[in-house]
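Here the complex is missing a single protein chain, while all its other protein chains stay put.
Letters A and B mark the chains in the order given here, with residues in each chain numbered from 1 onward.
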Amino acid sequence: MNNAIIVDGVVKKFKTYESYSGAAGALFGRKKKIKTALDGVSFKVKRGEILAMLGRNGSGKSTLIKMLAGVLRADGGAMTVLGLDPFKDRIRLAQQIGVVFGSTHPQLFWDLPPIDTFNYIKGMYGISESAFERKLERFIDMLSLKDVYKRQTRQLSLGERMKCEFVCSNLHSPKLVLMDEPTVGVDLPSRMAIGDAVIELRKEQKTTFVITTHVVDDIANVDRIVMLDHGKLVFDGSQEEMRSMFKKSVMVELYFSDKRRIGRYAKYGKVVVSRDDYVKLEMGPEEIKRRWFTQMLNDDAVVDYRINEPSLGFMLNQMYKKIDRDGVKDGAENG
Amino acid sequence: MMLQSIRKNLKMFAVSQRYTWLSFLIYRGQALSWAVVWMFSTAASFVSISVIYGVSPGIAGWSYYQMLALAALSNMAIGIVSYLIRPWDLIMLMRNGVFDQFLTKPYDPIALILSRSGTRASIGGVISSLAMLAYALANQGGISMPAFMTAVLLFALGTAALTMFIVTISILSYVLFKSGNYIQWLINIAGTTSNYPLQIYSIAGTVLLTVGLPVGLAAFYPAELMFAKISYPFTLGMAALSIALIMTFYRASTYLLRFYTGGGG
Partner (left out) sequence: MADVGAYAAAFKVNFKNMLAYKTDIALDLTFTILSSLIFVFVWAAVYYFSGAGTLDGFSLNGIIAYFIVLAGISEVTGWPKIINNMEEDMKEGGIARFLIRPMNYTTQLLLESLPVDIVFFTFGSLPIIVGVVAFGHLSVTPSALALFAALMVIAYLMINIIGFIIGSMAVYLTSVWGVANAVTWLFSLAGGGVVPLFFLPDNIARLLMLTPFAFMYYIPDTTLLGIMPASAALQSVMIGTLWVIAFAIMASLLWRKVKRDINSVGG
C-alpha cells in the first residue's frame, strides 16, 4: 500500500450553543446550533511524504488531525490511516503513529523532567532498552537537548518543551507523525531544529509527516500543501502549483535618491508598500520587459532595485483573499 | 472623602453583581446543581441535629430549635463568605495574572476581589439557611426584637470579620506558596464546627474559633445573644472585637497585595 492516509469525503459536525443576551435571556438558556467543522474533505498522503495542512483558525485543521489520530469520530465519509480505520482501530493505530498537539495538550508531565516521560513512553510502547538508549542519544544530539532533558519540564522554555514533545512522539519510530501547530510561539532556532529533524527522519526511516501550521517557514521544506477553509479543501498541490496560481505577478522593490520621482513609476504596478524613498510594486511579469522598465533602471534617481517572486507568505495571504472574494467551492482548486 | 470612596466602591459592587449573576445563570443546569450542593450542607445540619435530639436531651442546655438556629446562622455565614470570596479562584486569578486587571481599575482592590471572586451558587446555602432559621425561630418563640436586631448586626460584623480573614489568608497563601487548597478545607471545617456551641471544643477551641478562625463571631455569639445566653456588655465586646479584626485584616490584606508579582513574565 502506497498511501499512508486516505481521506474520502469526510464530514464532522459539532454542536455549539448561542446565548441569548440580557438577564432574562440568561434564564431562558441557549440556542443549539450545528457547526460543520469538516464538509466532505478528500485527499491522500503517500508514505514518506511531508504534508503541510494550512488554513485559518477554525478552518478544521485540528479537528482533522484528531480524526486522523482516532480521537474523534467522523460523521460521514471514510478514512484510512496506515490501512486502519482510525476510530475503530484506535489502539492498534496508536502503536504505529506519533502525535504532537502543540503546547495545548502536552504529553510531558509538567512537574517531572522530560526523561521521566521518555521512560514512560518506552514502557508504554515496549521499546527495548538498547533501542531506547540509541534513539534517545540520537534525538539529544539532533535537537541539542543535552542540558535540557533532565531538568523539570515546568522550568523549560517553550522551545525546549516543544523539542521534547517532538521526541515523545518519535521515540517509538512511528510510521506516521501528526503534528498540530507544533511551532506556535516557538523561537527560531528550536523551530529550525524541529524542521531539520523532520527531514532527517523522513530520510532515515521513511516517516510520513502531516503538519498543521500558520508559520510560513514551516512549509519551506514540505512536499505538498493542502489548505482548508470553512471545513472544505480549497487547495491540494505543491508549492510550485500554488506559486503558479499567482505567477502572473512579480514584486519590484525600488529605492530612490529623489522621492519626487516615485510617482513616475508607481503607476505601472500596484503599490504594496510605500514609504519615503522606497516603493514595493506588484506587477505582471511582462512589465519588466517593457521600455519604461529599462528607462527606469537607467534613471539616476533609482539608486537600487530588487525583483522577486512573491514570498510564500504573500501568496498565502493572496490565497485567503481569493477565497474570501470567490467564496469556498466544493473540492480542491488543484489536484 | 472616605464615605465617598465607600459609596463609589459599593456602586461598583452592585454593578458587578449583575454581570457575575449573568455569567453564573448562563449554564442553568450547572448553577442549579451547585445551588443544590449548598443546600445539602443545610440538610446535613438539619439531619445531624434532629438525630442528636432524637436520641438525647441535647447539648449544653440548647434546645432543638435553638440549635437549628445556631446551625442556620453558621451555614448562612459560610454561604455569605463564599459569595464574596472563593480562595482558590482568587489565587488562580493571581497566579495566571488576570488579577493585573484588578489593579488597573480605579477601585479598592479588596472591594474588586469581593465583587468578583466568590461563587453565586452559595446563595443556595443562604436561602436554605434562612428557611431553617425562620422555622427554628418560629418554633422557639420568646425572642425580643431588640435582641434579634442586635444579633443581626453582630452577625453582619462577625461575617465581615470572617470574610476579611479569608481574604487575608488567601493573599498570604498566594505570597508564600502560590497555592491554597487547604483554605477551602478550613472554611468547610469552620462551617461544621460552628454548627454546634463552641464550648464543646474546650476553652482552647472556643478562643481559636473566636479570634483565630473567627467563625464564632458570625454564628455562635449572635445565636447566644438571641436566646439571652450572653449579656449586652459582652455583646458590645464581641462587636468591638469584630470591628478590630475587620480593620486589621483589611490593612493586612492591602499590605500583602504589595507582594503580588503579576502574571506572565
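Going forward, a residue touches a chain if its C-beta (ideal position, glycine included) is under 8 Å from a C-beta of that chain, and two chains touch if they have at least 3 such contacts.
All of these numbers come straight from a predicted model, not from anything done at the bench.
Looking at the full complex, which residue from A:G9, A:G48, A:G77 or A:P106 touches the chain that isn't shown here?
Among A:G9, A:G48, A:G77 or A:P106, only A:P106 touches the chain that is not shown.
Return the single residue from A:K44, A:K66 or A:R191 that touches the missing chain.
A:K66
Check the options A:I97, A:A197, A:M283 or A:V302 and report the residue that touches the missing chain.
The single option touching the absent chain is A:I97.
May I ask which residue of B:L22, B:A44 or B:V175 touches the chain that does not appear here?
Within the whole complex, the residue contacting the unshown chain is B:A44.
Any idea which of B:Q140, B:T192 or B:T254 touches the chain not displayed?
Of the candidates B:Q140, B:T192 or B:T254, B:T192 is in touch with the missing chain.
Return the single residue from B:S5, B:S179 or B:T261 that touches the missing chain.
Residue touching the chain left out of view: B:S179.
On chain A, what residues meet the omitted chain?
Touch set of chain A with respect to the missing chain: 14-15, 55-63, 66, 69-73, 90-92, 94-95, 97-99, 101, 104-107, 109, 111-112, 116-117, 119-126, 180.
At which residues does chain B meet the chain that is not included here?
27, 29-34, 36-37, 40-41, 43-44, 47-48, 51-52, 54-61, 121, 177, 179, 181-182, 185-186, 188-189, 192-193, 196, 200-201, 205
To be clear about the criterion, only the chains that are shown with their structure count from here on.
Hey, how far is the Cα centre of chain A from the one of chain B, in Å?
Whole-Å distance between the two chain centres: 52.
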